[in-house]
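A single protein chain has been removed from this complex, and every other one stays in its place.
The first chain written gets the first letter, and so on, giving A and B; residue counts start at 1 in each chain.
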Amino acid sequence: MSLPCGTRNYTYAEDMAIFRTKTHWVFLACLTVLLLTLPMFLGKFWMGVANLVLITLIAATGLNLLVGYCGQLSIGHAGFIAVGAFTSAVLTTKMGMPFLVGLIGAGIVSGAVGLIFGIPSVRVKGFYLAISTIAAQFIIVWGLSHWGLTGGSAGISAKDPSIGPFEFVSDTSKYYLVLFFTVITVFAAKNMARTRVGRAFIAVRDNDLAAEVMGVNLFYYKMLAFFAGCFLAGIAGSLLAHCYYGSLSAEYFTFTESILYVAILIIGGLGTTLGPILGVIFIRVLEQLLTVQVVPALERALPMLPSGFASGIAPMLFGLVIVLFLIIEPRGLSHRWNLFKAAYRLWPFSY
Amino acid sequence: MDQLLQLTISGLAVGMVYALIGLGFVLIWKSSSVANLALGQIVLLSSWFTYGMLVQLNLPTLLGFLLVIIFALALGWVIERIALRPLIGQPILSLIAVTLGVGYFFEGLVTFVWPANSAALPRIFPTKPVQVGSAVISQEYIWIAGISLVIFLLLTAFFRYHRLGVAMRASADDQMAVQACGIPVTKVFSMSWMFSCTVAAVGGVLLSSIGMIAHGLVATGLKSFSVVILGGMDSFGGAMIAGPIIGLAESIGGGYLSAYVSGVTDIIPFVIIIIVMMIKPYGLFGETRIERI
Partner (left out) sequence: MKKGKLALGLSLLSLLVAVLTVFSACGTPATTTTTTPAATTTTGAGTVATGAPIKVGITTPSTGPAAEKGAPIGHGNLDAIEYINAELNGINGYKMQAVWLDSQYDPAKVVTNMKYFMDQGAVIWGTASSKEGTAAMELANRNGFPGLVSFTSPILYRPPQHVYGQLPDYGDDALAFADYYMKNVWKGRAGKPKFAVMILNNPTGFGARDAFEAKAADMGIEMVKPYYEHSDTDVSMMSALTSIKNVKPDVIYISSTPRPTALIIKEAVALGLYPGVTIASGHAGLTKVLVDTDGADVVEGVYGVFPTASWTDDVPGMAKMTEYAKRLHPGDVGNMDYITGWTQSLVMAEAIRNAVKTAGYDVVAKGDAASWKAVETQGLQTLKDYKVGGLHGPVTYVAGDNRLAKSVRVFQIKKGVITAITEWIDAPLVKYETYPWFGK
């Protein structure tokens, strides 16, 4: 159904392969070339945005495992990202550990914190579960801004990442570093989703009682989803600290940001590999485009308009685009992409 | 002892404000299982609209309020008609995300129309404080508590006895079944959004008459979110009780604990929520879900 006609699978491995047709391989080649040569086309600022997009993608992929595949709604993702960011900064800046230790440590600590706040998921689900994750968001951020170790209200600085003798200082070098981790993450998540674990997640999402009856260990898999999701949030947090912000304050990780992560998934498409990618690119690029292009241009071009016009237009457009996209495609951009593929393959006989 | 009394009284008063906005949230949830993330922005927008009517156009207070109510009803209708109606039958998360978009839109709209960004409403209630034993309380809070109670009673009665109220509860439960029974789901949704916006508008006007109209109202709207979760998302009574509980916890906890931990007030509600979660996962008064395969 989701394959072009004439494609036959003779083995299970073939059936499960991500890249099967020639077109797939051509796309992969083009994408690889594009990703590797991206710094040649982008200015310094957009390079930074590209880093932000990739880092957000890691976090969103984690959230997708949790929400999209396993169906455990979390509205506290920014809190878990904050845990990772601060862990990494404390490990490297205060304790002098190398960057990679900070990165892995961030993932593990974040995952552990995720487990604590994930425990209620054993008893409740759906929007009620959001309770504990929202609480997590606020308690974590409050704790980080009041604890001496994390720099309290003054925040903490995070060094440029370095691996062995290589130090990643420029945005371009950071881009390749982040790209490396992002690609690994996306493929790891895809693999997790199409193996036993992923199928168990989906079973839990679709009907957890039925899954339990069929022998899926609910507690284990829900906890696993929380750990995996928050582990990736931690990794993203660490990269965010070292490769994007350079210094941290608990105020960077707001509740609005948490909500935005869920919105990214919904706009991209829940429970798909492509969804978070499309959603992240869409939201982050739109955000930046509005801030650096549209708003200043309006402020200059239309001085006769009321003074709040230029500033107000950015959130208005942002909201409007989210609403429009959801009205047109409530199942996310990746669903639209699948529809397009199907239509393309069947054209001109679309039945 | 005096201090405790004062803290209790002011905690209860603030709690009623949370409860009032919480009611607007429950209203939507009860009829469509949608979490309205734009609630804070609706509160903000309707407060500014009130400002526009009462201060900028200088209308008489009663006429102004009437227009605000009409505006809120229209607002609810428009939101439902434009943003939510096309999504009926789609995954519930998409509906929730749409309200997020609506929230951003309103936030922009407010900046757009009222760039001043903070302003004071004319005083609606007498400000002379009332003495309760050794404690004092502003009259405004007593008014607010009264108005919240009235709205609560009205809503409860409506949902229990009125045909439409029953239809609203049913459509939250199972949209398909309700449609099959010949109940117009669209009308149900539309009505619930109109009511909810009105409640939020009343809450906004009351809130900004205590403080001022400022962006902080959005966050206050979000705080009511935790109230609703504590009380159970589908229970008006829950919101009415959880509001004061959170208010009390903030006030008493803040009053006694902030001597040891500065800024602890901000997270007290959430700690309570976590504890409640461990004991009663569906909130204090929420309906426990019974599932069958």
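Note that a residue touches a chain if its C-beta (ideal position, glycine included) is under 8 Å from a C-beta of that chain, and two chains touch if they have at least 3 such contacts.
Everything numeric here is computed off the predicted structure, so don't read it as measured data.
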{"item": "Displayed chains contacting the withheld chain", "value": "A, B"}
{"item": "Option touching the unshown chain, where B:Ser10, B:Ser32 or B:Ser171 are the choices", "value": "B:Ser10"}
{"item": "Which residue of B:Met194, B:Leu207, B:Leu230 or B:Ile245 touches the chain not shown here", "value": "B:Leu207"}
{"item": "Omitted-chain contact residue, chosen from B:Ala120, B:Met176 or B:Met278", "value": "B:Ala120"}
{"item": "Residue ranges of subunit B at the interface with the undisplayed chain", "value": "3, 6-7, 10-11, 13-14, 17-18, 86, 107-108, 111, 115-120, 123, 127, 129, 136-138, 207, 210-212, 214-216, 219-220, 223, 250-252, 254-256, 258-260, 262-263, 265-266"}
{"item": "Touch residues of subunit A, complete complex, unshown partner", "value": "43-45, 48-49, 52, 145, 148, 151-155, 157, 171, 244-247, 249, 251-252, 254, 257, 288-289, 291-301, 303, 306-308, 310-312, 314-315, 317, 320-321, 324-325, 327-328"}
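Assume only the chains that are shown with their structure count from here on.
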{"item": "Between subunit B and subunit A, distance of the C-alpha-averaged centres to the nearest whole Å", "value": "31"}
{"item": "Subunit B residues touching subunit A - in the complex, by the definition given at the top", "value": "35, 37, 82-83, 86-87, 90-91, 93-94, 96-98, 100-115, 117, 222, 225-226, 229, 233, 261-263, 266-267, 270-271, 273-274, 277-278, 281-283, 286, 291-293"}
{"item": "Subunit B partner contacts - residues on subunit A that touch it in the complex", "value": "73, 120, 123-124, 127-128, 130-132, 134-135, 138-139, 142, 146, 207, 209-210, 213, 255, 259-260, 262-263, 266-267, 270, 306-309, 311-323, 326-327, 330-331"}
